[in-house]
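Yeah, one chain of the complex is gone here, protein chain that is, but the others are all in their spots.
Chain lettering (A, B and C) follows the sequence in which the chains are written, and residue indices restart at 1 in each chain.
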Amino acid sequence: MNHLVQRRILPWRTARRTFSSSHHHRTIHPLTSLPPRVSPSYNLRPTATLLSLNWPSPPRNILITKKKRTPGITASLIEYATHLSSTYPSINIILEPSSASELHADLPFPVYTWDEPPWNATPELLSEKTDLVCTLGGDGTILRASSLFSHAATVPPVLSFAMGTIGFLGEWKFNEYKRAFREVYMSGAGDAYANLSFPTPPALPTNTENASSDPLDTPLSYADIRGMSMGSNRTARILLRNRLKVGVFGPDGVRLNNSSSEGDTYALNEVIVHRGSSPHLKIIDVFVGGRFLTEAVADGMIISSPTGSTAYSLSSGGSIVHPLVSSLLLTPICPRSLSFRPLVLPAETPITLRLGEKNRGREVEVSIDGKRLSDGMGVGMEVRVLGEEVRSPTGEWRGGVPSIVRGVEGLEEREEDHWVGGLNALLKFNYPFGDQDGHR
Amino acid sequence: MNHLVQRRILPWRTARRTFSSSHHHRTIHPLTSLPPRVSPSYNLRPTATLLSLNWPSPPRNILITKKKRTPGITASLIEYATHLSSTYPSINIILEPSSASELHADLPFPVYTWDEPPWNATPELLSEKTDLVCTLGGDGTILRASSLFSHAATVPPVLSFAMGTIGFLGEWKFNEYKRAFREVYMSGAGDAYANLSFPTPPALPTNTENASSDPLDTPLSYADIRGMSMGSNRTARILLRNRLKVGVFGPDGVRLNNSSSEGDTYALNEVIVHRGSSPHLKIIDVFVGGRFLTEAVADGMIISSPTGSTAYSLSSGGSIVHPLVSSLLLTPICPRSLSFRPLVLPAETPITLRLGEKNRGREVEVSIDGKRLSDGMGVGMEVRVLGEEVRSPTGEWRGGVPSIVRGVEGLEEREEDHWVGGLNALLKFNYPFGDQDGHR
Amino acid sequence: MNHLVQRRILPWRTARRTFSSSHHHRTIHPLTSLPPRVSPSYNLRPTATLLSLNWPSPPRNILITKKKRTPGITASLIEYATHLSSTYPSINIILEPSSASELHADLPFPVYTWDEPPWNATPELLSEKTDLVCTLGGDGTILRASSLFSHAATVPPVLSFAMGTIGFLGEWKFNEYKRAFREVYMSGAGDAYANLSFPTPPALPTNTENASSDPLDTPLSYADIRGMSMGSNRTARILLRNRLKVGVFGPDGVRLNNSSSEGDTYALNEVIVHRGSSPHLKIIDVFVGGRFLTEAVADGMIISSPTGSTAYSLSSGGSIVHPLVSSLLLTPICPRSLSFRPLVLPAETPITLRLGEKNRGREVEVSIDGKRLSDGMGVGMEVRVLGEEVRSPTGEWRGGVPSIVRGVEGLEEREEDHWVGGLNALLKFNYPFGDQDGHR
Partner (left out) sequence: MNHLVQRRILPWRTARRTFSSSHHHRTIHPLTSLPPRVSPSYNLRPTATLLSLNWPSPPRNILITKKKRTPGITASLIEYATHLSSTYPSINIILEPSSASELHADLPFPVYTWDEPPWNATPELLSEKTDLVCTLGGDGTILRASSLFSHAATVPPVLSFAMGTIGFLGEWKFNEYKRAFREVYMSGAGDAYANLSFPTPPALPTNTENASSDPLDTPLSYADIRGMSMGSNRTARILLRNRLKVGVFGPDGVRLNNSSSEGDTYALNEVIVHRGSSPHLKIIDVFVGGRFLTEAVADGMIISSPTGSTAYSLSSGGSIVHPLVSSLLLTPICPRSLSFRPLVLPAETPITLRLGEKNRGREVEVSIDGKRLSDGMGVGMEVRVLGEEVRSPTGEWRGGVPSIVRGVEGLEEREEDHWVGGLNALLKFNYPFGDQDGHR
């Protein structure tokens, strides 16, 4: 108990918490009661292609999402959240509504969440409050987490742990979570953190049975931060993944994808137009840069980000495009043509898919990052896409999904390799022929 | 009127007709009242790859199908059926139920059809009565006509007229219909027809305005047949298109595709297992020759005949396989793999697609020749496919869809070219680069 | 003379050997001194796709070829030949000229070979004398062995041992050689062998140190054969691989590929026309069934057998075709076209590649099974290809390369799987994504 109070007087605590009593611990709080978001900056590091993460002050509001219906992962979430809560006292844990109601009774600290309905009010609030997103699951979990920010121009950094499944987007192993979080938490602390005033660290519990010898389990003190901020300039490495800005419009030009607001929907992987359960070919007019390119007669069309080039576009025959190549991919799905080769276009080129007259009576389905829009698309409707710009005219990095790239301890200088490594280890790129059993 | 009576005493007339009175002309008759089917034989011609068609006696029961909801094609059907009826007096016209009820009032002769419900009783009857199928439409119309015989081991020869649309399967032009039909009707007549006794031909109407100078419009007489059967050994050329024998089985091994009978369903193009409107990848176990080949993680799988190699399989990246290559194609649809290359297997290899445990909760859709089976496929279900054999152990040709190949008049010696011609003219195979406008 | 008579009477024991003195052992004999070839028949087995091998009398003349310049394989050849010679007394070992001169001094028995020059006289003789071919090496070694019979209509059965390298065509492991050879040697012995009279087997050496307990090391006696031929009807399984018949013709129509004879050259994998070291595109007119198909503008063209579908054609994007699909593959190499899809054509379709006028001044290279023809191909030259027929009009199997398929002992009933197995084990067909290390 004392321990918990201690936590509350650490520098980032909120007044509200100071007065919280223990019965609050198992409660669910609304997002509105959280302090405002701390937004990091991203900087190009010399001789490197990844960016470095710099917090102006330590992150406090941490959203943790997980793969659904997987007991092992639920247990990991509890372990992870408990670690954060006990080691980083000022931290607030945000969970998705379903997780919050499932887990809050098991957690010795309060959790924050939002009301599912009315959905349309929530996303803005979430992006105004979240400092950092952590995902436990596979690529699908990352896509779902990113879709929580699909109407936000700025996504918090995302730290992803692959949980038993193949993950091309998230690459941290769960057993690295303490080191991973510390690295992110302290990233760029150098200047900003040094000026903060810290309390005396709490006396540690002396119960040797429970005492961990791992310094990463010790609640963070001023000395720690000071030491780190002085002695180390190791920062988390960020791959800023461009998204697509997607608008869906009716034949009358009225926006359909996002009834509650006027804005576009951001996609991390791709937007797909597909025949769905109709057994017939679809006819889709494709416009590039405002000009008619071609009439696609196909199962469907994919407009993908470079990140999505290893997802559906790959299965449809697209090239693999490095996430740092600023571009959009136009990949047909089963085109009734011998000569429809996938295209890679500049990210700033607007692309439009229009469902022309010839499809009369036939609907198509529109999906963003594997999630179907509730309404199908009929004759005259349009999907309009533009690549997100992740660099402002003044050269500042912003937007995109800032993905925290794994660095193997001691091999940080090879940090840039993760993508190439993933090609080989996960996609079995150019996997060699032959009998590897070698029993000949 | 006399004219019609004349017709009725021609050699193939039925007693029933002799006593028909004019009010019968606009009526619809059931298939049961038709004489039994006349089945042709197919013979390998020296130095040729196509077969020749030989009728033991002239075909009488002609099924004409057409593309739906296309007024121009309906008019063509009326023109065509009227021509057959007036020129080949013993012929009976069969129409699909919808066409029969739409058109019978406009036709100066009776039409035959079947009751749509109960559907399951009909197909056997249709295949017991039909001597020849004529289609007016595109490939879809041919597929639909062939599906009327999807439970029959023997399909009547099919004469297909492409109507304004692209047709890879049917290649006759509608304006050739008189010549085309005569060629088919007389094919192989040499020996069989010569022994028939013919009446004196009716005196032709002398009204010069209506008189056609085209001998193909003159009702066929003994002299015509004699002349043809003597002077000409030109026969219709048949491409026997192998089909697939498809069985769909539940987890309990019970057959699902065909509740009314125990048999397989025949497919002309392909059978497809597909995710349909589910936005998620499907996991399909593939067995070849009884042995596990691979686990396909994909949108779906296609098992195609060589005929179907230019249909969906082509769009999914399959090779183009000549219809005379006795084979099955196994082509994945958007596989999540870099190394799933389409396979071409011997026609006699059984292939099974099984929906394994990993798909729990996810259905897939099964389609045959572009027509979805009413029930989706759940965990444990299997699609089992085998190529149809079109040659009996004793070397006789049978089964398959006997497609009548177009021969340009005077160029019959180049008749074998139609497939190569279609690659270039329709599929734009290896279409040359460059500015064909030549205005440089 | 006496020598030949002896052989005829006592096939298991040659007079030469009985009376041979040691100076004979290390000599090289010409092929002419060998008894004539024993040609097996091939029979379709019920419910199986592979053929069974039946010797009319035991094979005697065994050609062994090996990969060049690989010391380990040379040692294996010595071990193998010595085993055959000591266990199957009537056997004669044929080596390629280079192997013969390299090894004869190390072998305690005579070897047969031919004179390299004049090359053109040799192949006929080799195919008149060879009963069985054994290869030690990889696919390249099999291709080279098969090319020794590239002018012969009938190739002896081929038993191939993969030696440390990847082998898609040959699948026996070298450590199985005793069992493998015995199986082949006895294959179909049932009726034919039982009527032969056998001598008393030689007394075995009694030196216990050298004595092998393996019955496969014991010289074969009448009793063995009798036992086998009676007790077992296990036969070697044969995959008859169709070859291509290739003719190369000058602009004047004169045959170029084969100056010494009038015949075609047979290819096991493929014939390739390629730009070679010219850095420019080639323009090749392609004719199918005598008709112009297309003008290929490309690095080159491949015409492949189904066996070759996993070789160069695969690398160029062709489908994988099962060797039992009677077909020819037409696969372009780097075509300057978006719409040149690989084609699979009936084996009996003649294909011609012609180097047209537009290539003036540019030669192309022609290779058969990876071996370049000495002369390049100039304007007006043609490569003409036809699939080999492996079944006579009377249904007899003949021609092709009869490849002895490996059967794992006790799993012979699954024997048919070898091809599917090779796709997975060697070609890494549809290799699954993901982190197989499983350390997550």
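Criterion: a contact is a pair of C-beta atoms (placed from the backbone, for glycine too) under 8 Å apart; a residue touches a chain by one contact, two chains touch by 3 or more.
Here the structure is a predicted model, which is why all the values come from computation and not from measurement.
Engineer: If the hidden chain were put back, which of A:Ile28, A:Ala153, A:Leu256 or A:Leu293 would touch it?
Structural biologist: Missing-chain contact among the listed residues: A:Leu293.
Engineer: Looking at the full complex, which residue from A:Leu132, A:Val321, A:Met377 or A:Val405 touches the chain that isn't shown here?
Structural biologist: With A:Leu132, A:Val321, A:Met377 or A:Val405 as choices, the missing chain is touched by A:Val321.
Engineer: Hey, which of B:Ile238, B:Leu338 or B:Val420 is the one touching the hidden chain?
Structural biologist: The missing chain is touched by B:Leu338.
Engineer: Would you write out the residues of chain B that touch the absent chain, in ascending order?
Structural biologist: 162-164, 166, 173-174, 337-341, 425-428, 431-435, 437, 439-440
Engineer: What does the interface between chain C and the hidden chain look like in terms of residue numbers?
Structural biologist: Against the missing chain, chain C presents residues 276-277, 279-280, 298-299, 312, 314-317, 333-339, 365, 367, 370-372, 427-429, 431.
Engineer: Even though one chain is hidden, which residues of chain A still touch it in the full complex?
Structural biologist: Residues touching the hidden chain, for chain A, are 49, 288-289, 291, 293-297, 306, 309, 314, 318-322, 324-327, 329, 332, 335-346, 348-349, 414, 416-417, 420, 423-424, 427-433.
Here is the rule we use: only the chains that are shown with their structure count from here on.
Engineer: Which chain has its C-alpha centroid farthest away from the centroid of chain A?
Structural biologist: Farthest by centroid: C.
Engineer: Give, as an integer number of Å, the spacing between the C-alpha centres of chain C and chain B.
Structural biologist: Between these chains, centre-to-centre, one finds 44 Å.
Engineer: Quick one: report the Å distance separating chain A from chain C, using the average Cα coordinate of each chain.
Structural biologist: 57
Engineer: Centroid of chain A to centroid of chain B, CA atoms only: how many Å?
Structural biologist: Here the centre of chain B sits 53 Å away from the centre of chain A.
Engineer: So which stretches of chain B touch two or more other chains?
Structural biologist: 314, 335-339, 427-429, 431 - these are the residues of chain B that touch more than one other chain.
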